[in-house]
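Up next, chain A:
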Amino acid sequence: MEILLLLGAPFAGGIVLAFWGHRRFAPELNAGMSLLTFAAAAVLTARIIADGPILAWNENFFVDPFNVFLVALTAFVAFTTSLFSRPYMRIEAHTGRLTPNRMRLYHSMFQMFTFTMLLALLTNNVGILWVAMEAATLTTVLLVSLYRTPASLEAAWKYFILCSVGIAQALFGTILLYFAAEKLLGAGGTALLWTHLNEVKGELEPTVLGLAFVFLLVGYGTKIGLAPLHNWLPDAHAEGPTPISAVLSGLLLNVALYAVVRAKVLVEGALGTHLAGNLMMGFGLLSVVVAAFLLSRQKDMKRLFAYSSIEHMGLMTFAFGMGGALATFAGLLHMTVHSLTKSAIFFAVGHAAQKSGTQIMADIRGLIESNPTIGWGLMLGAMAILGMPPFGVFASEFMLLTAAMHQQPWATPFLLAALGVAFAAIFGKVQPMVFGTATANRLPHPPALIPVFVHLAIVLLLGLYIPPYLADWYRQAAALIG
Partner candidate 1 sequence: MKQASGIVFQVLQSVLVVLIAPLVLGWVNQCRAWLQNRSGPGIWQPYKVLNKLFHKDAVLAHNASPLFRSTPYILFGCMWLAVGIVPVLATSLPFAPAADVIALVGLFALARVFASLAGMDIGTSFGTLGARREMMIGFLAEPAMLMTLFTASLISQSTSLVTIVETLAHREFVIYPSMAFAAVAFLMVLLAENARIPIDNPATHLELTMIHEAMILEYSARHLALIEWAASLKLTAYITIGIAIFVPWGIAQAGDWVALLVALGVLVAKLALAGAGLALLETVSAKMRIFRAPEFLGTAFLLATLGMLIHFLLEQ
Partner candidate 2 sequence: MDLSLFRPVEAAVTLSVIWLGLGAVGLALTRAPRVITDWAFPAGAAVALALAFTGLWAMNAAPSTAVLPAGLPDLPFHVRVDALSGFFLLLLGGVSFGISLFSAGYFRGAEAGAPGLLCLQYHVFLASMGFVLIADDAYLFMVAWESMALSSYFLVTAEHHDERNRKAGFIYLLVAHLGAISILLSFGVLHGGLGDYTFDALRRAELSAFWATIAFVLAFLGFGAKAGMLPLHVWLPEAHPAAPSPVSALMSGVMLKTAIYGMVRVIYDLIGGIRWEWGLTVLLFGAATSLFGVLFALMQHDLKRLLAYHSVENIGIILIGIGLSMVFLGSGHPVAAALALIAGLYHTLNHAVFKGLLFLGAGAILRATGLRNLNEMGGLIRYLPHTALYFLIGALAISALPPLNGFVSEWLTFQASLQAPLLESSVVRSLVPIVAAVLALSGALTGMCFVKVYGVAFLGQHRHELPEKPREASRWERAGMLWLAAACLALGLLPVFMIAQLNNVSQALIKAGLPDEAMASGWLWLVPTSSAQASYSPIVFLLVIAAVFALTYFVVRQIYHGRLRRADPWDCGFPAQTSRMEDTADGFGQPIRQIFAPVYLIRREIPRPEDPHPVFKQEVEDRHWAWMYSPIARLAEWLSGHVGRLQQGRISVYLLYSFLTLIALLMFVR
């Protein structure tokens, strides 16, 4: 029932806003729909916490601790983003960068994107998961090119081509999975249901699953933004409207990683070796290092934080690849805090860019004077994302690094170097923007910075105190993933 509401709300929202998305009240409507979704997610979460995993609609939907916490996270971030996008998109329209039609497109697609995300998370069917992921690309690609500037077109084009090709590989992986599964589960629907696959994963054909995992990893890995498949990511983040950058970083990447982790569970079960984990560790480490070194070259601040997203997704992939209770726990926690922090940063960055009329960091100075809330939001957000305690990112990095020092000591020097370089790069670029003498103009609409500080507050809380139910929720999830 909640599931119906959960999926229905954004879908309906998408339809409705497709017609009214340009009206004056559209942003409020958008926020309202997201609120509804969030409420449904909350109810569902409560129920899962209360009485364990559920299967619904002849097993087509499956909710267990692992995905329900992502569902809650997704719904929450989508909601706060919709709050943020109210003034933001108003200002964009006010400055004439957007026509009513595009506002319509934006609002409707925003909801549709939420829908696809939730669908991908909730479905039990690996095939539907794929469909939803592809649909997510389709819904966002036109938003990336929303401004119709040459750069945005190029970004969108790259995003589209690379992700579609990648996702096609994922489809082939899915087919191979099905191919291996149908011998055990027989043809027809059940052979793609994750629960069933999970039960028989022991007997699945290793060679096929090995191949399948490669295709799945390359496919969904493109969406996660693992190096060297990451090239679409910075362009798309930098050129699209900021709310979209926020949800791309905060949600899409997580969901793609979710898909890979689901696959990893099956493959490891089938192969009995640690192949999948090793592959993930390799890609994770590579992404961390590559992203860290690219950070220092950035001039555009949204691009900068896009690369930081790559870095953090790399960390998570590394954590999940490493496996073990501690590392997986760290990975899950990092998923949460990263999407919260990163979206908060993008909110702050968005308003900063609007305020100073540019995304080029060299032209932005003294935010802390021109608008203390934006300035502090950006500074604290940057500190949080850089893993400065007492923010939650540090908590996860703490567990991750110590676990790595124990399980994979060879990797820690790379991580150390990468984190150091990333710190120098990001911090060295954020500090001048925040401090110094101001250069900024007024905004036609008051910025919405509540979301920023709400997110940062939650992240801070997670750094100092993880509520017990959240903790054993993570633990159950970690147990599932192994």
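Note that in this section a residue touches a chain if its C-beta (ideal position, glycine included) is under 8 Å from a C-beta of that chain, and two chains touch if they have at least 3 such contacts; residues count from 1.
For anyone wondering why these and not others, all candidates are chains of the complex that A comes from, given by their letters.
Small disclaimer: the values here were computed from a predicted structure and weren't measured.
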{"item": "Touch assignment for chain A within the complex, options 1 or 2", "value": "2"}
{"item": "Touching residues (chain side chain A, partner candidate 2) in the complex", "value": "157-158, 161-162, 165-166, 169, 210-211, 213-215, 217-218, 222, 227-229, 231-232, 275, 279, 290, 293-297, 325-326, 368, 383, 386, 388-390, 394-395, 398-399, 401-407, 412, 416, 419-421, 423-424, 427-428, 431-432, 435-437, 463-466, 468, 471-472, 474-475"}
